[in-house]
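Notes to accompany the following structure.
Every protein chain of the complex appears in place save one, which is left out.
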Amino acid sequence: MDYFLQNFPQQLVNGLETGSLYALIALGYTLVYGILEMLNFAHGDVYMVGGFLGAGVAGLFVHNGVAAVPAGLIVALMALASMGGAGLLGVGIERIAYRPLRDANRLAPLITAIGVSLFLRSIVEVQVSPAPVLVPSNALVPQTVIQVGNVTTPFMALALFVASVVLMLALDVFVFRTRFGTAMRATAQDREAATFMGIDVDRVIVATFLIGSALAGMGGLLFGLTFATVNFFMGFLIGIKAFAAAVIGGIGNVRGAMVGGLFLGVLESMVGGFISTAFQDTFAFLALIVVLLVRPQGLFGQPLPDRA
Amino acid sequence: MSAQAQAAEADKPRLQRLWESGPAGWNAALAKPYVMIPFFAGAATAPFVTQFFVDNFGWTGGEFWVRILATCAMYATLALSLNLVVGYAGLLNLGFIAFFGIGSYAYALVASEQLHQHFPFWLALVTVVFVGIAFSLIIGVPSLRLRGDYLAIVTLGFGLIMQELTLDLDRPPTLMGHQFGPNGLNITGGTEGIHQVDAFRIPKDLPLLGTAPHSWVYYWIFLGFLALCVFLLMRWRHTRTGRAWIAIREDELAARTMGVNTFKYRLLAFTTSAVIAAIVGMINAAWLFNAYPGNYDVQQTVLVFIMVILGGLGSIPGAIIAATLVTILPFLLQPLILYRYVVFSLILIVIMIFRPEGLLGTVSMRPRKTLGGTLELLTAETAIEASELPAVTDTEVADLEAASGAIVEDPEWKA
Partner (left out) sequence: MESVSGRASVLEISGLTRRFGGLTAVDRFDVEVNEGEIVSLVGPNGAGKTTVFNLISGVLKPTEGSIRLMGRELVGRPAHRITHYGVARTFQNIRVFPQLTVRENILLGTHHWTRSGMLGSVTFWPGTLRAEQAAQAEVQSAIDLFRERLEARLEDPAFTLSYANRRRTEIARALAARPKVLLLDEPAAGMNPYERIEMAGLIRSMRDRGLTIFLIEHHMPLVMEISDRVIVMDHGVKIAEGLPKEVHSNPRVVEAYLGRRAASA
């Protein structure tokens, strides 16, 4: 028991850190699923591309560990590159790969998404780098570590958490308090009816992909700055976990994605700290399977209709 | 078609009719015993052909190409298995390759020094089948009631869990600092995998020709198993089981109201596909003398998906052709071998957008503009049918209309 109490706070903090990351990515999944009822497998890899774009910008301005211009400016440019680039990538993918299949059999866009996911991964692996790429976060963000009791929290972990919460709140306001947000929710509920109401569904879908992908790109950037590295494989596993988080929180529900992400991060951290790091992923998926069997609508979702 | 049209059709030469019937017709023509049997017989002679070139022209690639052909046969079987679960039953099993891994590890554990067991061939086979069924039930029973996209994620998660477990069971598991199991407990060999797996203990002597090389024997084993699977799938397709599978895929609700126990049939497809993949894994382990964590690699699932989609969902010849192409092409275009995943994933995307049926597929994934059918339903037939004489006379029509009485003026009244 002592062991537990001693380590719990640290594990909690670690869990919130990874959970914030999951939440950012889960938001994109849940937005797209809410509108198109489609699992965008490529979403995790968009996150990865965002990370690489940020790393690329950093590489332009940081030489030998020294920033050529003020660090704040570089980070801002990185954010622009990551969010903007990822956003555009997401929009492009929707336009080229998903839109033609919008009314087809349900499995079709899923299979295409798998192809897109593999494409992004392999092209970054071959064209950019098969080995992890370093991000000079030393030169760009404060490396201070906050110590409370025996709990250590690096600055970036806190920044990650804060950024996620802020973005989620902003998204929440956007979806629930703006006209366009209402249009998005209407489209998610009944696409056909939305067109009758004069909503430009195509524009709503493009915006959804833009926002979701930009958030993922931000996630990639934050990951790079927090862990000082990006690699071509980083999107795959985290993408699946983020989807699990979205489902646990209630797929299609923005608040659910946030809660689900944090919950999953903490769960993993607890398993890793108290059972074994080897079984972290296993538990994450077990949680997903249990939720799907016991309460498929997740924590915040509406009850789903009977089966496919 | 009307009698006249049929007569006109029969006049065309057979080959021309075949060509005009399009991919669906080609698929039906290729998936016949009189095509398959010669094909497999011919394929079986391939090692002799390579030997001929080695002996008479000093070709050094003989052994290498036999191994490639063995790999083709292996992937073709995997593609057929995935075709069964995705193309026939409509289940997106993204953790598919996990069963290949399970088969290879199950065999390796009973036929190597890892657990000091050396089962004879038949016993090992039974074990692998049993393990395959067990795992497919564990993951299938809870998941097959879920919607397609959820099923995809759950199976994907299952595949990743299996890979995790395999990599981590080379040491005793710990809980809160306590260790379970003795020190040095190493079940799966971790990242190394299991080495020195026994090959199958079967006779390798060919009449008149002496001992066959290892790669030849395994090429024939893969080929033979592929042929068996082709037989099974073709047989099922033309009997009640296959019809039920396709009905479920086409219209699950209608299938249920026709008396098909959809859950049972989904589970049957899932499990059969899993067992096939497991047996392929077993043969692979015996061939390469090891079981390797890379066998669980999700990349492989995507590769097999690409084969299935390229060949066409629901098409047996398509799966075989596509598997062969996808396996061989990187070797023929050596400089591009690094880009193979880039190219294949692009091919997958392009196919899904422009021609989801692939080469010879029979499953239409295109947008359904009308109820329960594709665009074709409004063509051809209607024109011919309209010209046939009605079966009743005009007076009968008038009688029926007159029978309506007070309420109805217009025969098509609705509230």
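We call the chains A and B, going by the order they appear; numbering starts again at 1 in every chain.
Throughout what follows, a contact is a pair of C-beta atoms (placed from the backbone, for glycine too) under 8 Å apart; a residue touches a chain by one contact, two chains touch by 3 or more.
Because the structure is a prediction, the values reported are computed rather than measured.
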item	value
Among the chains presented, those that the missing one touches	B
Option from B:Val260, B:Ile279 or B:Ile349 whose C-beta touches the chain left out	B:Val260
Selected residue (touches chain absent from view) among B:Leu18, B:Ile133, B:Leu232 or B:Ile328	B:Leu232
Option touching the unshown chain, where B:Ala44, B:Leu167 or B:Ala247 are the choices	B:Ala247
Absent chain, residues of chain B that touch it	1, 6, 24, 231-232, 235-236, 239-241, 243-244, 246-247, 250-251, 253-262, 268, 272, 314, 362-364, 371-374, 376-377, 380-382, 385, 390-392, 396-397, 400-401, 403-408, 411-415
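Keep in mind that, in the parts below, only the chains that are shown with their structure count from here on.
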item	value
Distance from the mean Cα position of chain B to that of chain A, given in whole angstrom	33
Chain A to chain B touching residues, read off their complex	3-4, 37-39, 96-97, 100-108, 110-112, 114-116, 118-119, 121-123, 125-126, 236-237, 240, 243-244, 247, 274-276, 278-279, 281-282, 284-286, 288-289, 292-293, 296, 304, 307-308
Parts of chain B lying in touch with chain A, wherever the complex brings them together	86, 90, 92, 94, 142-143, 145-150, 152-154, 156-158, 160-161, 164-165, 167-168, 173-177, 252, 298-299, 302, 305-306, 309, 338-339, 341-342, 344-346, 348-349, 352-353, 356, 364-369
